[in-house]
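The complex appears here minus one protein chain, its other protein chains still in place.
Then we have chain A:
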């Protein structure tokens, strides 16, 4: 008898390797873009005052803050993380910055102070996730509450106003450059920069690799821990940038936004556009498309005078539709469909 051990052991039965890659199949971004274009055309013909240059600029301007936040969230979701403290970071760092302005700190210094606070939060989040190895969902959820509490303690006001003599600060929200409102430019430049960062640099590739398979990334020699700290710092930086536009637009910072649904809107635009929560998939284009769809809907609602409860319902339905669409586009294999999970 031969030794039975003299045998090849195989752990992974091969089932999938023969399915060809179908390039004709549209992905989620393209479908969402198509829906957006259809909506734009429909609203353009049916709603009075929708298809005007000023309204369309208004539309873009209204989504720019959400867009900048979404770029950060997109980055972190691609890396298989999530940052629920993004809106709290935005509100917290600027509330403190503005209160220091009121107390007499020079505007430039206070802006840099806000940036420093934001980056500190990002680094702390990153260290908690990378070195303490706590799950990002809980780290950033808890961080959001801590930031809210601390900021409220340091700047005890629901609404902190910017000083009147700071025209430079208002430029970020109300100014125009080449006839285009600055918030739109901020969003556009951030999106292009983020796109180049993710698709043209090796760090960007590392982020996709991490989201695809963190253990493989580690064994390949990608410095995961510094990378994670960098990612959370970038998110915090974008939160600061979005806050700059916010302060410029409203002349104030409202702590109430940390308690609202804004953070879910940010997750919404990211997920709608096709950045999968399992990581490694999607791009900046996903965020832009998701933003434009949500912006179009919100703008049309405003013109149609739909109240906020109905708006929430519609937003929820759109999110569910996106998930159903995702399942439809990427059907699970027959096996799981038959057996369930």
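One rule holds in what follows: a contact is a pair of C-beta atoms (placed from the backbone, for glycine too) under 8 Å apart; a residue touches a chain by one contact, two chains touch by 3 or more; residues count from 1.
Just so we're on the same page, contacts and distances are computed from a predicted model.
Of the names listed as "2-oxoglutarate ferredoxin oxidoreductase subunit alpha", "Heme exporter protein B", "ABC transporter ATP-binding protein" or "Dihydroorotate dehydrogenase", the one that matches the UniProt record for the absent chain is "ABC transporter ATP-binding protein". Only one of A:191, A:222, A:262 or A:294 touches the chain withheld from this view, namely A:222. Residue-wise, the contact with the chain that is not shown comes from A:208, picked out of A:94, A:208 or A:285.
One chain of the complex is left out; on chain A, the residues touching it are 1-22, 199-203, 205-206, 208-209, 212-213, 215-225, 280-281, 334-335, 338-339.
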